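The other protein chains are all here in position, but one chain of the complex has been omitted.
Think of it as A, B and C in the order they're written, each chain with its own count starting at 1.
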Amino acid sequence: MKNFKIKNDYKNFVKGLLSLNYLVIAPKYENGILKFSKIKNAAEILSPSEYINTVSSTKEYFFPQTEPVIKFTFEGKEIFLKDVEIGKKPKVVLGLRPCDAASFSILDDIFQYEYKDEFYFTRREKTIIIGAACESNDESCFCTTTGLAPDSSQGADLFIEKNNEEEYFLRAVTEKGERLVEQLIAEVEELEEEPKKNPLYEKIEKQIRKKIDLIEAKKWLDNNFENEKWEELSSQCLSCGSCAYLCPTCHCFDIVDEVNYNSGVRRKNWDACQFDLFTLHSSGHNPRDTKAKRYRQRVMHKFKYYADRFDKTLCTGCGRCIRACPVNIDIYEVVKEFAPLVEQN
Amino acid sequence: MSRIGVFVCYCGENIGRTVNCSEVTQRAAKLRDVVYSVDYKYMCSDPGQQIIKDAIKKYNLNGIVVASCSPLMHEKTFRHAVVEAGLNPFLCELANIREHCSWVHDDKRNATDKALDLIRMMVEKVKKNLPLDTIKIPVTRRALVIGGGVAGIQAALDIADGGKEVVMVEKSPSIGGHMAQLSETFPTLDCSQCILTPKMVDVNSHKNIKLYTYSEIENVKGYIGNFEITIRKKTRYVDDSICNGCGICIEKCPQKKINSEFNTNLGTRKAIYVPFPQAVPNIPVIDKENCTYFKNGKCKVCEKFCDRNAIKFEQTDEFIKENVGAIVVATGFDLYSIEKERSDNYQGYGEYGYGKDPDIINSLQFERLLSASGPTLGEVTRPSDGKIPETVVFIQCVGSRDKSKGIEFCSKICCMYTAKHTMLYKHKVHNGKAFVFYMDIRAAGKNYDEFVRRAIEEDEAIYLRGRVSRIYREKDKLIVKGADTLIGKQVEIAADLVVLATAMLPQKDTVPFAQKLGIGYDKYHFLSEAHPKLKPIETNTAGIFLAGACQAPKDIPEAVAQASAAASKVLGLCSNDQLEREPYVAYVNESSCIGCEFCLQSCTYSAIENKSIVNSKGELVKKVAYVNKGVCQGCGTCVSICRSKSIDLAGYTDEQIYSEINSMFV
Amino acid sequence: MNSISEIAKKLLDENRVSAVVGYSIGSLPNKTKTVIVKSSQQAEKLIFNNLCVNNLAIYLTKSFRLTTQKPVAVVMKGCDVKSVTGLIQEKQIEREQVFIIGVKCNGVSEDGKNLSPKCYSCKLQTPKMYDILVGEEEEKNIEFKNPFSDVEEFEKKSLDERWNFWMNELEKCVKCYACRQVCPLCYCEKCIVDKTVPRWIEPHTSKSSNLSWHITRAFHLAGRCTGCGECERACHHNIPLSLLNKKMAKVVYDNFNYQAGLDDKAKSPLADFKFQDKEDFIR
Partner (left out) sequence: MEEKILTSQFEPKIASFVCTWCTYTGADLAGTSRLKYEPNVRIIRLPCTGRIDYNLIIKAFENGADGILVSGCHPNDCHYSSGNFYARRRFIVFRELLQFIGIDVRRVQFAWVSAAEGAKWAKLVNKFTSEIKDLGQFTNYQKIKRDIFLEEAVI
């Protein structure tokens, strides 16, 4: 795959993107919080050095908090179904950190497991993911544990990095990405040689929390469905669900019909396994009736069940759940309770 | 699956004139879940109801919407019809397209569209209606009668004769009310006391009547069939269980010059007194304010002379609880006074000197002057100097029908008693001249107009159609200036006595009293009937009935008739030991109730209690609210207070209201 | 003087409480972790410092509820005790079920740098109700602020400005209901938003259904919220929820002269009335 040098600056590159009539989504401060938002002009863009990561992940652009599945209208005594449309404009999601970019390769698996979710994949296909290597980290980051690094381009179509001369360049990861760059010839220039690695990335990698051995973690989980540790680990949990709502890989939803007199819609709304109503049966029985069972589900799903089925961890180490937890439940610390660190040279 | 039938009523022309009923019917047929829709001229008529009954069977309907008049009018009618067709009555709702639509709108297009909206809302509501069972409540088969005037007496006697116990509460020391004060009654001129006293005695001696005089209602709790009444028996300072009414105490009492209320302040009484000689019960009362002992700490003459030791200066108010199933309110009336300083919203009569002249009296005072047992022993003399008045001017409608004074209604009985007054006056003062200023003569009633004609034609009362603009004193005479509108001239009469037929008002403290009972009152504070035509006896609170002038001005026969009607209502209620009630009560969702007790705190009727939920081991799981269905009145305040919506109101559930809101604007 | 961990150890050793809810060192530099200690060996974890911003009253209903036979000990700042008062008032717990380890507090911080907003108008450095008291009060250098100053400031805005402000803020809400979950007074087992018959508040996110939720939340807390600020702290989208809560507190104070969390015998203002309540807005 090719690499491209950004000719002028990063903002001009974004300007180029906007001129191609893409819907550009990138980290932006809105109402005081940093989140992925629509970029209207290039001046709004933050360069990869200007942020660690956003509060919420990019999943809402592929799997929105609320998504109509089917619409229906009542006309007299008849009911008419109407299909739901998805935004027509092609999108570029720009500036994702490796932990977010990697989430797509994870989510893609689940959204086509047994049944292909057309809403998710239509959006996926229409969207080009441009990742950006991390130029800083914080205490919550633990992407190395999940096999990522500040400069991993997994899941991205294009990836922005700095070479050792502190110049940004684009790494084409997929053909889709390469095709996009080719349309931006005024802004980029193909590099003949593989650029030299910037030492910054290795330095950050070392600052990040030490890598946990997830293979050992899974072994422990395989054998400890029943363990009193679950009670202890979850005792302070308030079932607020912030962890799931902010997680780039959590993908549970609830299906609800909203019906007015003349019309209605069936919606998918985000849901979270930490809520006690999540598994409540209409009979009144709740198989996960305690916080311990629910928290176990969260950890098991992330580090065991998903791995059993897809050979992947349902976690990218982005650290959002750690930052957001109001009672400081730290999933890294939790996993460390039952798995050793990987020896590093 | 809902199968709703819509039945659109023309109400003759009442609805059909403004609402295009056939269009509404056709459009209603197209509404979701409506399987049958039809219109008819009078849906409430027998054939109309038959249409509903037939349709229920033929189309297997499970929800009925009758688009007709107000549910307050005919909901019962249609629900009854629905029952006859085998459907639960609470699966029938009324869309009010008459009172709330056809009668209040002119534009046919708007009214028709609105009617359809109202029907749609009801269709959506009725889909969420649940079949409800009526609630059965035990009935305490005895009654309370409040007020011992002629209406109260009649009601009490009728109920007691019907075999049910009656508790009668009268606030003054004797029963008898205003009728006991009257001289003779129209149109027969028979003696008021002669016809009333036997009834009073009957009340006192009836085995089914428990009489509390000089007592007031302190508190009313409970609901139809199950009222708990607290009666405050005020202190007489005379033990009514010992006193035999010999009257020696009264005779010996040194305090003589106290205005007699019974004699409308025209006579005097002692500090220990019975209001009038025929009082029932014949037990004296000590007037604490005027009693020498209470004022100065010395005297006790009455105690000394009472050989039965019935005088009890240490007595205090007694509180007695009585349980009854029904209440008759017969608190009667009061007269409007023309004075300036007043506690109500009405204006006084400055033009008549605000009633400060002793020779300007009201008609009740004149009754006392005429009464053989009155302060003058039936001699008509004027209060100022005891002279026999040779010219008396009677003025009707003082206060009544006078918007500027704040009273718009007609007091109804004044035309008749004024005519009576002129006659009785003429019979006593043969050379006397009676002038009557009137606005209209309202003498509708059996033998009434004949009576007035007799006053004019035989007893030579001079009737002047017009208002009196001013009364002022010139030496010995009262100059009455007024208009005779029939001859179109101002008239001036030098009178010896002026008698004002002042308006009838409810008793002074009717408002707090009505609030105690939880019944309605109108802007003049007359108590409100549940329906002006069809429920003239009932109040809005089930189990409480009205009799007499507390509801509106009435003459004796009317008051008596209404009292008997109230008695028959009470007897009907007390004829069964349980009563069926509409099941509009709150109920708790125990699975989501968290026991915060907000509903419990806010329930007016204390209908909500705590209930403990225990698991199979008997351990407390949580506490939840529990509604006592017999006590709950179905206001729904608890429903709004409940944050988790764990309490709902049958008949007005969240779902029903939600559905109405959802279909309101389409 | 006893430290919290010593007290906890004693309480657990003497079998007086079934657990001690408190704070321990967090996994991140500016956070403390809440812990529920059930054995005296673990009691040494317990600490108190200026990062202990959480209101632990939440655990009294979320983790224990009436089923506990033995009391639970909780480490509480003056402000947190108000929530306990509210819970007693609303019959969720009984006073005897809680052993309050009161701490004298000199202000806490959410990020290790800035004082938490709630501390500026706090007059309860020493809790009003406790079973044992620890810590020392420092002379406070905090400038006391009118608790309603931001409400009053906000009320100066025009109607449209206010509307636009809230629409922008509420648009961010993703309806995770973390605000509800962390609220010590949102103890309902099934919240109105989880009720489906009927569904007064639609579960999707849109300005209108978000507004409906936030009106509900604010209204349900009117006269009950003690201003602990946990909702706003839990909101990862920084929606100024405290502003709404404070407005409600102000309305209740101005109209009914009532402050939440001070009297466990008082009737909650919205489950109460006075004949002379104002009605100048009623025709």
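In this section, a residue touches a chain if its C-beta (ideal position, glycine included) is under 8 Å from a C-beta of that chain, and two chains touch if they have at least 3 such contacts.
Quick caveat, the model's predicted, so the values are computed rather than measured.
**Q** I'd like the shown chains that the missing chain touches, ordered by label.
**A** For the complete complex, the undisplayed chain touches A, B, C.
**Q** Could you tell me which of B:242, B:444 or B:511 touches the chain that is not displayed?
**A** Answering carefully, the residue with contact to the hidden chain is B:511.
**Q** Touching the left-out chain: which of C:25, C:124 or C:251?
**A** Going through C:25, C:124 or C:251 one by one, C:251 is the residue touching the chain not shown.
**Q** Give the residue, chosen from B:3, B:53, B:105 or B:136, that touches the chain omitted from the document.
**A** Selected residue, touching the omitted chain: B:105.
**Q** Looking beyond the chains shown, say which of C:115, C:211 or C:266 touches the absent one.
**A** That would be C:211, which touches the missing chain.
**Q** Spell out the interface residues on chain A facing the chain that's missing from view.
**A** 23, 60-61, 64, 68, 71, 73, 82, 84-89, 91, 123, 260, 263, 265
**Q** Identify the residues of chain B touching the omitted chain, counting contacts across the whole complex.
**A** Contact residues on chain B toward the absent chain are 70-73, 96, 98-101, 103-107, 110-111, 113-114, 117-118, 121, 511, 515, 518, 520-523, 528, 540-541, 584, 602, 604-605, 633-637, 639-641, 649, 652, 657-658, 660-662, 664-665.
**Q** What residue numbers in chain C mark contact with the hidden partner chain?
**A** Residues of chain C in contact with the hidden chain: 151, 154-155, 159-167, 192, 200-201, 204, 206-209, 211-212, 215-216, 218-219, 222-223, 244, 247-248, 251-252, 255-256, 269-275, 277-279, 281-283.
Basically, only the chains that are shown with their structure count from here on.
**Q** Hey, how would you classify the chain contact layout here, line, ring, star, complete or other?
**A** complete
**Q** Can you identify which chains form the pair with the largest number of contacting C-beta pairs?
**A** So the chains sharing the most C-beta contacts are A-C.
**Q** Hey, which chain ends up farthest from chain A, C-alpha centres compared?
**A** B
**Q** Distance-wise, how many Å sit between the C-alpha centres of chain A and chain B, to the nearest whole number?
**A** 73
**Q** In whole angstrom, how far does the Cα centroid of chain A sit from the Cα centroid of chain C?
**A** So the centroids are 32 Å from each other.
**Q** If you average the CA atoms of chain B and of chain C, how many Å lie between those two points?
**A** From the centre of chain B to the centre of chain C is 52 Å.
**Q** Counting only residues that touch at least two other chains, what does the list for chain C look like?
**A** If we look for residues of chain C contacting two or more partner chains, we find 190.
**Q** Among the residues of chain B, which are close enough to touch at least two other chains?
**A** 591
**Q** Flag every residue of chain B that touches chain A in the complex, lowest number first.
**A** Checking each residue of chain B against chain A gives 30, 32-33, 124, 591, 662-663, 666.
**Q** Considering only the defined contacts, which chain B positions touch chain C in the complex?
**A** 591-592, 594-599, 601-602, 619-623, 641, 643-646, 654-655, 658-659
**Q** Which of the residues in chain A come into contact with chain B in the complex?
**A** Per the stated touch rule, the residues are 74, 76-77, 260-262, 284.
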